[in-house]
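For this depiction, one protein chain was excluded, whereas all remaining protein chains were kept in their positions.
As written, the chains take the letters A, B and C, and residue 1 is the first residue of each chain.
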Amino acid sequence: MIVLLKEHPDERQLDNLLGWLRERGIDVHPTVGEHQTILGLIGDTSKIDIDLISALDIVDDVRRVQEPYKNANRKFHPDDTVIRIGSTQIGGGSLTLIAGPCSVESEEQIVGIAKAVKASGATILRGGAFKPRTSPYAFQGMHIEGIRLLLKAKEATGLPVCTEIMDASQLPLFEDIDILQVGARNMQNFSLLRALGKTRKPVLLKRGMAASYQDLLMSAEYILAGGNPNVILCERGIRTFETYTRNTLDLACIPSLKTLSHLPVIIDPSHATGKAALVPSMACAAVAGGADGLIIEVHNDPAHALCDGPQSITPAAFDKLAGELEQIHQIVQGDREDVIIR
Amino acid sequence: MIVLLKEHPDERQLDNLLGWLRERGIDVHPTVGEHQTILGLIGDTSKIDIDLISALDIVDDVRRVQEPYKNANRKFHPDDTVIRIGSTQIGGGSLTLIAGPCSVESEEQIVGIAKAVKASGATILRGGAFKPRTSPYAFQGMHIEGIRLLLKAKEATGLPVCTEIMDASQLPLFEDIDILQVGARNMQNFSLLRALGKTRKPVLLKRGMAASYQDLLMSAEYILAGGNPNVILCERGIRTFETYTRNTLDLACIPSLKTLSHLPVIIDPSHATGKAALVPSMACAAVAGGADGLIIEVHNDPAHALCDGPQSITPAAFDKLAGELEQIHQIVQGDREDVIIR
Amino acid sequence: MIVLLKEHPDERQLDNLLGWLRERGIDVHPTVGEHQTILGLIGDTSKIDIDLISALDIVDDVRRVQEPYKNANRKFHPDDTVIRIGSTQIGGGSLTLIAGPCSVESEEQIVGIAKAVKASGATILRGGAFKPRTSPYAFQGMHIEGIRLLLKAKEATGLPVCTEIMDASQLPLFEDIDILQVGARNMQNFSLLRALGKTRKPVLLKRGMAASYQDLLMSAEYILAGGNPNVILCERGIRTFETYTRNTLDLACIPSLKTLSHLPVIIDPSHATGKAALVPSMACAAVAGGADGLIIEVHNDPAHALCDGPQSITPAAFDKLAGELEQIHQIVQGDREDVIIR
Partner (left out) sequence: MIVLLKEHPDERQLDNLLGWLRERGIDVHPTVGEHQTILGLIGDTSKIDIDLISALDIVDDVRRVQEPYKNANRKFHPDDTVIRIGSTQIGGGSLTLIAGPCSVESEEQIVGIAKAVKASGATILRGGAFKPRTSPYAFQGMHIEGIRLLLKAKEATGLPVCTEIMDASQLPLFEDIDILQVGARNMQNFSLLRALGKTRKPVLLKRGMAASYQDLLMSAEYILAGGNPNVILCERGIRTFETYTRNTLDLACIPSLKTLSHLPVIIDPSHATGKAALVPSMACAAVAGGADGLIIEVHNDPAHALCDGPQSITPAAFDKLAGELEQIHQIVQGDREDVIIR
């Protein structure tokens, strides 16, 4: 941490600050210039409140040079986190395809899609039971019945299942669910994050629409700090001025997050673009860019899906795509490591 | 709602769509051009799922021309909503000053600030008990003890109190709180919104960092549709590329939200700018721009505030500011109505 | 400037860097921690290329602590710049109203509007002769004829005139124009900026849609460094995700730019909002926020304006507004100085 002092700082205040820092085990190295004094803070500054120091009269600015997250930080955990779920895994060089409909609609639908995507190479089934919808009047999911049907599909195919949890009070209903998804709008619902930190369930944490990489990693830190090491980061598009796509897919997050953190990174091209026609090319791009996997909306009848139809691809399109993804993965795997992780 | 069809739409699919719409009480008026057919949909389209129609093969694009919110919409509720809280009110031409510290820290602190801001003209006290913090390692508030101290300050001054609720499970603790604040990060925590819709407590709903006016009004709609008419909209800055200020304060939201909706609009210059030195000028700007009130962080010792110190102003600065705000309010009041609401 | 070194930096490379910096008159103060070494650079770093240092193998990150602009920097020029134009001025506590149509359309139109806005208190006339339009098919202005008509209006009313220059090659045509406007899309047209730096004409420099305060000040620096001290900064809205308004008006730029720089700040509520109904409230907000003036589109017949009609207000609306602005200016003037400029 770097503290820039104002010109001619009050000496008593400066002494107070230096003492307070030293009490916290921080070494302070001052650099005195003609117009400017800089304090270099060495030690574990992750628990120092940057706002407290910024507020002091004698301080002009404070800059962190150390990331404020520790458990999520690659510097302290150089090896990739690999998350094992049943007989499959996320991370560690494998390419994970999570596929399924936006919403669970019926047993026939979810079991049918589960079988289809499994045949094409998906190793995890997704499907929404509790749906966060912008409008109170839109379909909000089948709730408990949706969970029940997902578990039927799991039984029928052996695929682990991933579905969204919206509130800590729902946790008991998710006991047999394999991966708990936290939606973009809940990325900073700290009550929920804290509750998930107390479980040991894998959590797929979606990046908020206005969340920086650091914000995402700080939300992951909430879960990790609670004792749950099984966090999967997921990019699903950020909000920008461009309106042709629903959101702006930020694929540079892949090498960036992998440099900053050891957690696996999954890309959601369906929500990011909001258009089925853009999903295959962005799925290929994500794998070529080094993603550990994809989460893709697949629906046997996108035109009649109860929600998010326009961004779902058909099982046939998914099948063709999965083959292509596997080929691209072969090319880039291995190479990535030298390049990305310094 | 406007539906743009692709060239040469399949006739059977088109007939299906027309029938489906008519069943829902929607009149359809087609406009047939050489390359393009446009369907004009007339009727209550607020409950038609735009995604369902977009997904059809024969459809090129769908555009709403009617806002998807009804209870929050000025078109259906032309008169301003006025929210009465004890002997004070928000909206209806009055200027409401909500002031107090970011966090409740001690009885002495909160009672002292409450007395000071009341003397300067504030009519509502704010103070955080449960604090959503980006970092799991930062101070998270005094929790129940904070609520208890806030109520002490209410008792001592008669000021109604406003504080943030982070989760529906906390509702019983907030029984004596006058205004429940929903933070920007929870603006689309639909579980929480739905729970608040079942109470009749005034809710101060903060705009999310990436939320459009429509998103904010749709979140208000969740509360209103639940039966709670007491929603106060609050702008606290959106996230943009500019980093000098913590967020970008969007004051054009004031006349915009007042055109679109009948709900009162409060501005938070403290969180929007993140710098105490910018608060007074932005507070004046907000009142001149037609805001129904302000929520301002005031701390007797900003340099030692436990959180958000840099954006708090002192009671003395607040006192000076309040006088200026009152004068500006006198000038713009009345005028606004002719100009803003057409 | 702060240089963060990677762990265990190569000693020879480090020596090279230290030598290179010292040659440039920079004092280097290293802070050596267990995992991290920080170099504090003291001296005039404004001409050190941050990219050169970032590129070194031994360097992890570089942060500027000194602003990279000098001529535009309040630190080196504490007094406000006041720009005199004929018998009027911009800055120095006065409130300047620049008003007129988006485009010059005819002698009758421009002279008529000029007389009307002068009567209401405007001291400078604006009007477009060369119009930058997104579409090559839209009306692009009357060009030289527009300049001629503007000068007629100047002659008829005595008002100095402000109009946009799009290219350095047009400079000879603008000889009698009082203020040269650089549009938002040309804010980083460095050829144009350099050419304007060689004149002594006042330049109204509009902030680009994606320009940070620093970017804007760096563009001002181009003009100032060329020897022309007469730069007026103008905020006209930035591009964000919100689409209800054409752009997002960032009024916090007023106290921010005035803290960072000594140049006057003018607000353009017409282009920022794109809606005439929002102009009066945002004009009042800008003045309450401490702006040195406003540039407002006024048209006697907005419904038939050749461009940007929806954002123009009528002379009658301008007249009413100007009175209100003057009252607000009286209240906030003076106060601002203590608060904003620390």
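Keep this in mind: a residue touches a chain if its C-beta (ideal position, glycine included) is under 8 Å from a C-beta of that chain, and two chains touch if they have at least 3 such contacts.
Treat the numbers as computed from the prediction; the structure is a model and nothing was measured.
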item	value
Displayed chains contacting the withheld chain	A, B, C
Identified contact with the non-displayed chain, of A:I38, A:L97, A:V111 or A:A210	A:A210
Contact partner of the left-out chain, one of A:Q13, A:Q36, A:S135 or A:T248	A:T248
Absent chain, residues of chain C that touch it	46-47, 49, 51-52, 54-57, 68-69, 132-139, 166-169, 185-186, 188-192, 194, 208-210, 215, 218, 221-222, 225-226, 238-239, 302-310, 312
Positions on chain A where the hidden chain makes contact	210, 212-214, 238, 240-245, 248-252, 254-256, 259-260, 272-273, 277-278, 280-282, 284-290, 317, 320, 324, 327-328, 331-332, 335-336, 339-340, 342
Where the unshown chain meets chain B, residue by residue	2, 4, 27, 29, 31-34, 36, 38, 40, 42-43, 61, 63, 65-66, 239-241, 243
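Heads up, the rule we're going with is that only the chains that are shown with their structure count from here on.
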item	value
Chain at maximum distance from chain C, centres defined as averaged CA atoms	A
Where chain A and chain B are represented by their mean Cα positions, the distance between them in whole Å	27
Centre distance in Å when chain B and chain C are each reduced to the mean of their C-alpha atoms	31
Chain A and chain C: spacing of chain centres that average the CA atoms, whole Å	39
Per-residue multi-chain contacts in chain A, two or more chains	239
